[in-house]
Structures are given as structure tokens and as C-alpha cells.
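Questions regarding the structure given below will be posed in turn.
Every protein chain of the complex appears in place save one, which is left out.
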Amino acid sequence: MNTFGKMLKVTTFGESHGSGIGCVIDGMPSNIKVDTNFIQNEVNRRKGGLNLYSTQRKESDIVEILSGVFDGYTTGAPIGVFIKNNNAKSKDYENIKNIFRPSHADFTYFHKYDIRDYRGGGRSSARESIARVASGAFAKLLLNEFNIKVRSGIYSIGGIECKDIDFDNAINSEIYSLDKNIENIQKEAIQKAKRNHDSIGGVALISAFNVPVGLGEPLYYKLDSIIGDYMLGLNGVKAIEIGNGIESSKILGSQNNDEMCKNGFLSNNSGGILGGISNGDTINIKAYFKPTPSIFKPQKTISTHNEETILTLKGRHDPCIAIRGSIVAESMLALIIADMLLINASSNIKYLKKIYKNNKF
Amino acid sequence: MNTFGKMLKVTTFGESHGSGIGCVIDGMPSNIKVDTNFIQNEVNRRKGGLNLYSTQRKESDIVEILSGVFDGYTTGAPIGVFIKNNNAKSKDYENIKNIFRPSHADFTYFHKYDIRDYRGGGRSSARESIARVASGAFAKLLLNEFNIKVRSGIYSIGGIECKDIDFDNAINSEIYSLDKNIENIQKEAIQKAKRNHDSIGGVALISAFNVPVGLGEPLYYKLDSIIGDYMLGLNGVKAIEIGNGIESSKILGSQNNDEMCKNGFLSNNSGGILGGISNGDTINIKAYFKPTPSIFKPQKTISTHNEETILTLKGRHDPCIAIRGSIVAESMLALIIADMLLINASSNIKYLKKIYKNNKF
Amino acid sequence: MNTFGKMLKVTTFGESHGSGIGCVIDGMPSNIKVDTNFIQNEVNRRKGGLNLYSTQRKESDIVEILSGVFDGYTTGAPIGVFIKNNNAKSKDYENIKNIFRPSHADFTYFHKYDIRDYRGGGRSSARESIARVASGAFAKLLLNEFNIKVRSGIYSIGGIECKDIDFDNAINSEIYSLDKNIENIQKEAIQKAKRNHDSIGGVALISAFNVPVGLGEPLYYKLDSIIGDYMLGLNGVKAIEIGNGIESSKILGSQNNDEMCKNGFLSNNSGGILGGISNGDTINIKAYFKPTPSIFKPQKTISTHNEETILTLKGRHDPCIAIRGSIVAESMLALIIADMLLINASSNIKYLKKIYKNNKF
Partner (left out) sequence: MNTFGKMLKVTTFGESHGSGIGCVIDGMPSNIKVDTNFIQNEVNRRKGGLNLYSTQRKESDIVEILSGVFDGYTTGAPIGVFIKNNNAKSKDYENIKNIFRPSHADFTYFHKYDIRDYRGGGRSSARESIARVASGAFAKLLLNEFNIKVRSGIYSIGGIECKDIDFDNAINSEIYSLDKNIENIQKEAIQKAKRNHDSIGGVALISAFNVPVGLGEPLYYKLDSIIGDYMLGLNGVKAIEIGNGIESSKILGSQNNDEMCKNGFLSNNSGGILGGISNGDTINIKAYFKPTPSIFKPQKTISTHNEETILTLKGRHDPCIAIRGSIVAESMLALIIADMLLINASSNIKYLKKIYKNNKF
């Protein structure tokens, strides 16, 4: 259950304070040039410790490619990736060894498995998401061959929403904000939460451009259902919206329908997906992140022996997980689209005829 | 790609105007008593044609069990189910043979497959959801053995929200509304849309009670990610929310965290899921349905030859797909929990030791 | 666990004496012409009751297509198929209700599930293989588009081996024998077993011609490993051989290696598969069938209450399951190659570039 994807499959392993985080990327077509700088840069975008808005855990996050690449190209063999942990401070977690942190996975892991790697959350830590970003970078190498682009940014922090969406702004923003004019208000909300030993929620917008019509497999591997799957699996994501999904539940069909003309759709309320299949328009997704559960205020909780206690957490944590989470969500969307691109290759006899011409390769 | 689930797997087939809709339910444990009346009743809950708030297509919807049940019990063999179509009016669809209905799957199916069963939407029709409800009824038979209950109702219509949540009210309500006091206002909103040849969006609430701690498989078959998968795959669902997911993105950690005492959680913002695993509290999900795309107002669209045209639809359609959709969503949640229950059986060596005692069965 | 295949997936259901046998064929590319006569003919090839060498159970075996085909072409939707049982004689099985037939699945099904559909073997009956042949016929429709042919015949009966392999002879032979000169000796061996209330083993040869180089996915979906999977899953198959597999274990590398010249391989000991991937040469497989376990001699066995007894079976059975089994094996090989053809479509970036030219379909 640590694998996702159908044709482009990713398996991850590793814990927050173990030797590192790894993944195996399986199903990458052969003969794709592997730009290792690009992959490292993608992983660096997720990196914490760089400013006031993220954790102070400083990891070098060096991506090591263990297999599947030869002479700079993919070979069709599985790509092994490993990223060492080198700044884990397990001592910070001694005090929660037998105590469940509220709204963390501690309680459920303990009851499911009867054993819990409490150091930094173990397997349930968001540190694992580095494997998703590394895998997503490989997916992007594939998407680049077809000029498909996936981008992301912070849409809102603590309910403070961006008005103008500018993915270029997100790149340079310390909080990946999509709107230069709102960014500072959002930052101040984060700082205020931090000063109060608290954390804050946020929303990421993820978009994919130039996606061909036809990606997504009805009825049980639809593009939107897999988006729901991958995105709600991200740490802290508690809601996911395609296009104007939430608004659409409040309005009329005549307001929500996307009419068409010969040059395309006249609106994009659907978020680029109809019947679970991409319609050629931009894919728009919003991921709603809860506030970081790790806060530094005293909280009521219980121990593994069901004793009540008051817990005041220590450690290093992001005040707003949506920020770095947006990069992970972007990576996941790249992986979904890449997977769908591969799956779709056998959906129509006309494609197969292009490939197996004269019955010789 | 027409199969879902890992241990409890459902495969569906059939089109809106074909001979019928069928499914194969695979992985049901043996020796579960099959109450065929219950199954038929569940399917009837989804049925249209019963009042002003749903389609006028009247189907008898008789559930035929083709295999997998012997002497009234499951045998461990796959359960084949078939439900005949007998009130399809394909002529209603002749006029859209070469025209794409806005915000329907027509455009994407045509471009993906180069062939489209235009009669009633073919495979993309919500008629297929009858297979989900029939399967869900079997899942409920399994859940009943453990006293797990899944319920649903309409939470809002066109933005008009219920205040008091009463699942019993939903059972008797023509629109499955959760609040007796709000129901009439919601009904009026639907009638108004209908009078204007329009449709309207809505939100369903689905809850599961008495779910044991520990269901859900990290990291890529989490309970919430599979909820996202199954729910966003439902026709018309464009957003999905776990617990107070949307609100959580706007607030502070200290407001959102669910503290604990020895009797359980002091709040349930998480919607019963932590780290992708059930925490023993009630599971709460909201599914956001867009308005029915089939409206009877003139709409701009194009033909399969990319010619612009104005389309005025005919046919029989629900004015608000959220209503009957809520039953389908409830069925899907039952299927998810049943699947997770089976998967979890091998997660901990202590369970296996209970089963394989003395190395004999 | 009643589904097989990765991109071309088949799910089967039904029991020997239930209402019928069905299957869902998922993943067929769209726009393939469906020749229903061909499909019915394939199913008829497997039919029993036609001569002295097969069961006297006479079924009409009419193939009903329930979905997935529109205007004579595949639509990309799952293809539902159902074949009614209409000549089941369940009374023949009353006497084995509580008794395990030796070398049948009765004992293991009973202990696994605590309930057993004893009528004709229930789910474990070879009657289910009709779904495999119907599915295989669809696979052949796909293979025909690329001129790939799969053929089969009886290679040996009771150790009496064919010398000249002639697939055309198999078509007209009552026992599907590959050698006109050996056929009568093989027939006599079957008749002799039958006269003695006994049954007899046999070997089928299955070959695939014109398979392109490159099918099969290393390392865990190799062409030969999936052949092993599908073939050893057939009722009565207890060994499977690729090329000259058994002989190869007795000889030297210099004798076994297939040298190459510019026109191809100088021998085909490998059976057309190297490293789990088709090498362009003919694929040759032998399936070793045990004798039918249903014999009419008295046999020692036990009851469900572990009481010892002597059982003398009644009923209608094939004296040699290899004969009709050869058709099923042929169907399975067609399904494997079709599946591999679809999977391979995304293995190499050059194929994807042919499909997604100009990033438009």
C-alpha cells in the first residue's frame, strides 16, 4: 500500500528519523534524457529551513539516483532514488514517546500496529513527501516532451485569498503566494500565528497547462478521482476541489455549464475535466490544508496507557504546511498526468496502429 | 479501469440504453447471509421517477443475483449482479448524436475513443451508479456483522444549508434532506430551478458510525485518499471534504486540533480520520455536486464536426443530482470501509495469530 | 481475485450449475469491429457433447454481449458477456454433497470457505473456462489487427506424442490432435481409459505466430511468467513448459543456445522468449494436463465429517480434459499477448511521440 500509479508507479519507503527517504519510479518510458540538475532543483523547492515561514530542520536533501538511468537516459528499468536524512534530532521526541500529539497520526498508528516509531512521526511524517517531489520531477521530464506544464502556488492563508493569480509570483515568493499584493498580508497572518505558538491553515492552487484532450480512464480511474486520491493522501489536506467545485454546489446549471464555440470552451468551471477525462482546457485544483497540528500551546491529550495529560510540544515545525505542501501537490499532479498519458496510449486502436505499423517495431 | 477496491473489488459494466447495468462483487468473505430484500430496498432508495424532484425515467430496477450465493449465503465466489434497463427512450437522444451537450462527457468521450454511444450518455450516464448501490448493499451486509453503520442525506441545496443534522429525516424526505425545518426551502429552490428550465447544485453529507480504530493503509491507500478517489469519481461531484476540511484551511491549529481525554476526542474536526487511518470517531464527509448539466435552456455548443450551434435539450433528467447522488455516495463509503476492514486483517501479526491458531484453521 | 490482466483485464463470475457464466472484458481499445459470429465460433470450439471424447453435458453456449459494443464496434467501455447454463443436472451431485471427490477442489474449497456449492463443482468447475474462451475471442479480434495468430492442438495423450505438428489437423480432429498419423492411437488410448471407467492425461501445444519483438515487461510481468500464471491456473494443468524447457535442463549451453544470423535465430529452443520478452520468433508452450479426476471406479475418500467411505462417481465428464483444455489454453495465450501489446505501448518514448504528435490527438 506504499505504491501509487498504474503505468507510472511510485513506491516510497523511509521514515523521518531513519536513514533516509527513498522511492522506486517504475514505468518511465525508455530513452528520456534525465536532467539531474532539474530533479535536484525540484526537490530544493520543497526544502525547509530557508526562511521564517518553514521548519528550521535543515536537510541537504541530496538526490541520489541508484538505478534505471544509463548514459544519461532512462532505460525502462525502475529508477531507484534515495535521499539521506542528516539533520534528524530524535531527542526532541523522547517526551512524546508514550503520548499522542493531538490531531497527529500517533494515536491511529499506535492502535493499528501496536508499535510506533515516534521519532519525528516516523513514517507518517511529511518528510516522506520528498520522495513524491523527486518522483514528480521525473514525471515532469516526461511531460516536458509534450510541452505539458504543471504549476502551483498558495491561493489563501487563514482565509486570506489571492485575487490575481500569478504563478510566476509564486516562484519567487517566500510563501509561494500567487498574488504579489496579498502576499504580505498572508505573511503577517503566518507570523502572528507563530508568535502565538500557533499554526495556520491554507489553500494551494495547482494547475496543468496544455494537457491533451482524452486523459483519464472511466469509470474507475477517472482523472478527477485519481486527483482526489493523490491529493487527499497528502499530509494535512482535508478537502479537494476541481474547478469551481464548491461554488458549483450553490448555483444553477445555466450558471455553471461551460458552453462551447469552435475555438473551445467559453468558461472553465469544470476545471478542465468532463466525465473524468481531460477536455483540453487548463486543469485547476484547489487543495485545502489544515493548520499544522504541531503547535506549541499546552493541549489536552492522553498517553498510550490512556492517562490524561497536558502536552506542550517542542521541535521544529512549519507554521503553515500548505506552503511546502503546494510543491508536493504540484508534483502529485505531474505524476497523475504522466500516468494517464501512458495509460491512454492503448485506449484507441488508432494509437496502437501508429505504434505497431507493419507489425514490426 | 472499471474495477475498484483492493480486497473487496467491484467491476461494473453496462450503459444507460444498453440491455442493463451489471457488476461483479469480488472478495466478499464466505458465509455471510444475503438478505435479498435489503439489497433490493437499497437499490430502490436510489430509484428515480418517484416524485417531482427526480427524473421521470421509470425503471423497475430489479436486482438479479447471477452467482456467488448458495443456500442464502456467500460462498467466497464472485457475486454477479445484473439489473435490466427497460425504460430507455433512445429516440430522445437522436438530436444529440452529433452534438456535444455542454458540461457533459460527450466531448471528451468522443475525442478519446472516436466513437460515442450517445444514447442517454452511454457509459457515462449516472444510470451506472445503480451498480454501485447494489454493491454497496453487499458491503453493508458485511458491515452489519460488526455493527458499522453508514448514513447520508442532503446537507445543502443551492447554498441553502441544513442546521440540525438528522439522518432519520433524510430517510423520509423526498429530497433526502437532513433538516426538517430547512427541507421546504430547499425544495422550493429546486422547483424554482425546474420552472426556469434549469438545474441546481447541492451537497451531501455522508457519515459512518462505529468504525473501529485502525482502518486505512498508509501511505497510498489511506482512508481519506480512497474516499477522495471514490467520491470524486461520482457523476457531478466536483469537491470532497473530510471533517471540517474547508473551514480548517482558514483557522488556527489551536482551533482545529482535536484534543483528547480518556473517553475519546473532545471534538471531531478531523472527520474521524488521522494520518489516513480511522480514529474511532464518526467519519464525516461532504460531497459537493454540481447542478445537473442537462438543462432545457438554449445553450451554445459545437457538433462533432466543430460547427457552432444552439442546443435545446429534451429528455428526462433530475433537476438536482445531489439528491439521488447522496445514496450513491453512501454506498461508496460502505464499500470503502468494507474494503479497509478486509485489508486491515493482515496488518498486524496479532490478528494473524488469532486466525491461524495451532497452524490449523 | 477473479480478475486477470493488467491493461486488458478480464473478470469472470458464475458456477457450473448456477444461472450461467459471465465475464467483463475491460481495456479493449475502442473502434475494433466485433465479429459476433467469430466469437460464437470460438466458444463452440470449446463445446462438449459433440463426440465420444468429451462430456455428454450438452449446452447451447449462446454468447450474449451485454455492453461495450455500439454499432458493431468496441467503444472503450467494458464488455459484459453472459452465457446461460441450461443443461445442468444438479441431482447427479446430491450424493457428493457431503463427500470429497479425490483430487478435486471439494476438500480445499470446503475448508477454506466452510461452505461449498457442490453442484457440478460450483465455482471450481471447468465450465467457467467458457468465459476465458469468450474473452480470448475478443483478444483475437485485437490480435487480428496486427496479423498475430494463436493456435493450439493436442501434442500427446497418455504419453503418446505427435511427431509432425500440423495445426490444421487439430482443427478438424475430434481430439484436436496435431498429427494425423498419431491421432487414432491417441483416440484408442482415450477409449480404453473410458471403457475402464478411467480417465487419461495429455499435453497441449500452443503457439503464437508473428508476435512482434518486445512484448513482455521485465522483471515481474515477463511474458513467460504470465504464461506460467495463466496456464497453471487452468483446471488440470500441473506443468508448463516454454520452448524446450524440460529438455534444456538436461543438456549443455552449446546445445541449447539459439545462435543468430542476420535473418533471425538459427533455432528456437527458447520458445520465442528471451529475458521475459518476445524475440520475434514463434512462441511455443506446452501445457501438461493431469487425467480428469472424475473417474467411475470406486475410490477411498472421506466425508465433511471426516468419515472414511468408498465413492463411486456418477455424472458426465470428459475422459481427457486436455482436449477441450487446449482451446482454453489457446484463448489464454491470446489474452496474454493482447495484454502485453497494450502494456508495451507506453514502454518507449518513441511510441508516445507517435501518438501524441503536436500534443494534439
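So that you can tell them apart, the chains are marked A, B and C in the order they are listed, and the count of residues begins at 1 in each.
Keep in mind that, in the parts below, a residue touches a chain if its C-beta (ideal position, glycine included) is under 8 Å from a C-beta of that chain, and two chains touch if they have at least 3 such contacts.
All values derive from a computational prediction rather than experimental measurement.
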Quiz item: Pick from C:18, C:120, C:153 or C:201: which residue touches the chain that isn't shown?
Solution: C:201
Practice problem: With the full complex in mind, choose from A:9, A:180 or A:197 the residue touching the hidden chain. | Solution: A:9
Quiz prompt | Residue in contact with the excluded chain [from C:146, C:176 or C:230] | solution = C:230
Quiz item: Touching the missing chain, which residues of chain B?
Solution: 7, 27, 29-32, 76-77, 142, 145-148, 210, 212-214, 218, 341-343, 345-356, 359-361
Practice problem: For the chain that got dropped from the picture, name the residues of chain C it touches. | Solution: 1-4, 12, 100, 102-105, 107-109, 111-114, 123-124, 128, 156, 158-159, 193, 196, 198-203, 213-214, 216-222, 224-233, 237-246, 248-262, 266, 269-271, 274-280, 288-295, 297, 299-302, 306-308, 322, 343-344, 347-348, 350
Quiz prompt | Absent-chain interface as seen on chain A, which is shown | solution = 1-3, 9, 11-15, 18-20, 22, 24, 26-27, 30-31, 66-68, 70-71, 73-80, 82, 109, 111-117, 122-123, 361
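Everything below uses one rule, namely that only the chains that are shown with their structure count from here on.
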Quiz item: Can we say the copies chain B and chain C touch using the same residue numbers, with more than half in common, or are the two sides different?
Solution: same
Quiz item: What whole-Å value do you get for the distance between chain A and chain B if each is reduced to the mean of its CA atoms?
Solution: 26
Quiz item: What whole-Å value do you get for the distance between chain A and chain C if each is reduced to the mean of its CA atoms?
Solution: 44
Quiz prompt | In chain C, residues with contacts to at least two other chains | solution = 27, 30-31, 76-77, 361
